[in-house]
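This is the structure, below, for whatever I ask next.
In this view, the complex is presented without one of its protein chains, the others remaining in place.
What follows is chain A.
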Amino acid sequence: MTLLKVDDLVVEHRTPGRPVVRAVAGASLSVAAGEVVGLVGESGCGKSTLARTVCGIGRPASGTVSFQGRPVTPLGLRRRDPSLTGIQMVFQDPYASLNPRRRVGDQIADGLRTAADTSTTPADLLDRVGLPREFATRYPHEFSGGQRQRIAIARALAARPSLLIGDEPISALDASAQAQVARLMRDLAVESGAGLLFISHDLSVVRLIADRIAVMYLGKIVETGRTDEVWADPRHPYTRALLGAIPAPDGAGVLPAELPGDVPDPASPPAGCRFHPRCPKVMDVCREREPEFGPVACWLHEPA
């Protein structure tokens, strides 16, 4: 069953006096219940904007986002539609995602109130994310980044979401905490039957937890597929480059291959395929026409 369906989504950032930036330029994506989807891509490719639009923070310029078959309405000054509190998000910066002036137990209790859950206590949720129950009475400044992120996960889970979104939730954590927190998010989401959209630029972590991978480049999803398949046989040249950039801890001392150039300015994307200026296999057609198909948006893999 499709939980979240993003169809040809376009999100633009408009600043007066500057060209319009298309952060998300026609991306399509779906997440099923109980499924873990990893969304990967370089910095600035629009991953976070996509995630925020899915939550309703920000308004799409065109395209649709639907959750459980109903369109996601942008969050304005009104209260969020109760049917949408089923989407919860864990943010990137653990130091900004908790209110410094309130006890963490009270903040988790907000989530429980959202779900009208009177049988669970904040301490139970702390327990589930692997923290001592008595932490509920403490303030955020008493915790490390990893602990704060666990608390943020506990608060999001308290609302009993059916879709949990992690917007680079591990990138601000140190290496030892990254895999732990990522696994925790996966386990808790899957356990409760929720879908998880996990955004990261760290492919090695995404590989560990995701059922399916979506690779994003300059506002578009360029390849999607089952994690093991993409990993074993990456087809889009960009996916190949990303996988090739992961250092191999095999002791051979071979440095990972580097993709030349930078992500182009999303305010003026290149004509044709967005990846063609950096693509090692660029062809004539790539410079002229954009590959508007899936699951691999590349002229080398045009569906018959």
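Going forward, a contact is a pair of C-beta atoms (placed from the backbone, for glycine too) under 8 Å apart; a residue touches a chain by one contact, two chains touch by 3 or more; residues count from 1.
We take it that contacts and distances are computed from a predicted model.
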Protein name as given in UniProt for the chain not displayed, "Stage V sporulation protein AE", "NADH-quinone oxidoreductase subunit M", "ABC transporter permease" or "histidine kinase": "ABC transporter permease"
Which residue of A:L3, A:A159 or A:V230 touches the chain not shown here: A:A159
Candidates A:D8, A:E42 or A:D93 - the one touching the absent chain: A:D93
Hidden partner chain, touching residue among A:H13, A:R80 or A:H301: A:R80
Residue of A:D8, A:E42, A:D110 or A:D187 in touch with the missing chain, whole complex considered: A:D110
Contact footprint on chain A, counting only the chain that is left out: 55-57, 75, 77-80, 82, 85, 87-89, 91-93, 96-102, 107, 110-111, 113-114, 152, 155-156, 159
